[in-house]
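Heads up, one of the protein chains got dropped from this complex, but the rest are sitting where they should.
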Amino acid sequence: MSNTWLPTLITDTPEEGYQLAIKMSRMGVKYTQPSDEVRDKLRPQYAESADSLIAVSQVVATNFQTVAAANNYWKA
Amino acid sequence: MSNTWLPTLITDTPEEGYQLAIKMSRMGVKYTQPSDEVRDKLRPQYAESADSLIAVSQVVATNFQTVAAANNYWKA
Amino acid sequence: MSNTWLPTLITDTPEEGYQLAIKMSRMGVKYTQPSDEVRDKLRPQYAESADSLIAVSQVVATNFQTVAAANNYWKA
Amino acid sequence: MSNTWLPTLITDTPEEGYQLAIKMSRMGVKYTQPSDEVRDKLRPQYAESADSLIAVSQVVATNFQTVAAANNYWKA
Amino acid sequence: MSNTWLPTLITDTPEEGYQLAIKMSRMGVKYTQPSDEVRDKLRPQYAESADSLIAVSQVVATNFQTVAAANNYWKA
Partner (left out) sequence: MSNTWLPTLITDTPEEGYQLAIKMSRMGVKYTQPSDEVRDKLRPQYAESADSLIAVSQVVATNFQTVAAANNYWKA
């Protein structure tokens, strides 16, 4: 895993911050299950389950808290 | 996904902040499952399950924490 | 949903803050499942399940964190 | 529910703060299920389930975060 | 439960802070299920279940957040 996927927590806009939070959430899975093949095979398990999708949104919400604080909530 | 759905975390009132937190929570699902059709099909799974509805409220509570901090808790 | 259910996060006492956190937690469910009838029908599902009741208390704890911070922990 | 169960978040020691967090966690359940009889009946459901006990500890940890911040971590 | 198990949140090192977070997490279970015998009987339920072990780590992470903030992240 090269040193580039998370060079900074700073983003220009809240939406870019939210997309970074999504990337961080996915990396939490990728570090634990590095096989693209296995993760692809698992997609139907979570992408078609309401509870799994809610749990994903919870992880994103937690990571977005971190990114938003890092960016001082994008207040000028 | 255009750059407009989250231009800012700042809202005029706590209730608008709560509604933004709901929107953020739903976007966490939408980014993961972009198909409106699939998400609509899943609605009965969560909208008629107490545990799923509680889990949704947990995601909203986490996102509302972020929005409330961004707005300095709407204190003048 | 009119603008009145969450006019402020400020309360006079910690207990009123805790009751506001409960109201916020319930609104997270109500925004997702607006039907009073469905929500009433679901009550036995969570009100007689230890795990569901624990999950509710988790949502309240998260919302109370927000309310307590907003009120500077009711320190004079 | 009288106004007295949570007069303040301030405690003399971290252990009293932890006990307050436990009380807050239990009140989250009591507000949702006010029947002592039902809650007693549910005790075996959670008191003899590892996952339920872990979930209870999560609620206490979240409430203790709030109490500890309120007490400035009991630093002189 | 004497007043001694949590005299302070201050530790010398992050690792001691992490061990305190583990102790706090276990006490959350112990306060709820005081019987050593029952807790021992439950060990296989969580110690040999991936999901339970992940949930334990979540409780520890939440308590460690509190301890780390109390110690100003052990920054000189």
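Here the chain labels run A, B, C, D and E in written order, and each chain numbers its own residues starting at 1.
Everything that follows uses one rule, which is that a residue touches a chain if its C-beta (ideal position, glycine included) is under 8 Å from a C-beta of that chain, and two chains touch if they have at least 3 such contacts.
What you are looking at is a predicted structure, and each value in this text was computed from that prediction instead of being measured.
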Exercise. Identify the residues of subunit E touching the omitted chain, counting contacts across the whole complex.
Key: 13-16, 18-19, 22, 46-51, 53-58, 60-62, 64-65, 68-69, 73-75
Quiz item: In the whole complex, what residues of subunit A lie against the chain that is missing from view?
Solution: 1, 3-10, 24-29, 31-33, 38-39, 42-43, 45-46, 49, 51-52, 55-56, 58-59, 62-63, 65-66, 69-70
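One rule holds in what follows: only the chains that are shown with their structure count from here on.
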Exercise. Compute the distance, rounded to whole Å, between the mean C-alpha positions of subunit D and subunit E.
Key: 15
Quiz item: Per the centroid of Cα atoms for each chain, what is the distance between subunit A and subunit C, given in Å?
Solution: 27
Practice problem: Find every residue in subunit A that makes contact with two or more other chains and list them. | Solution: none
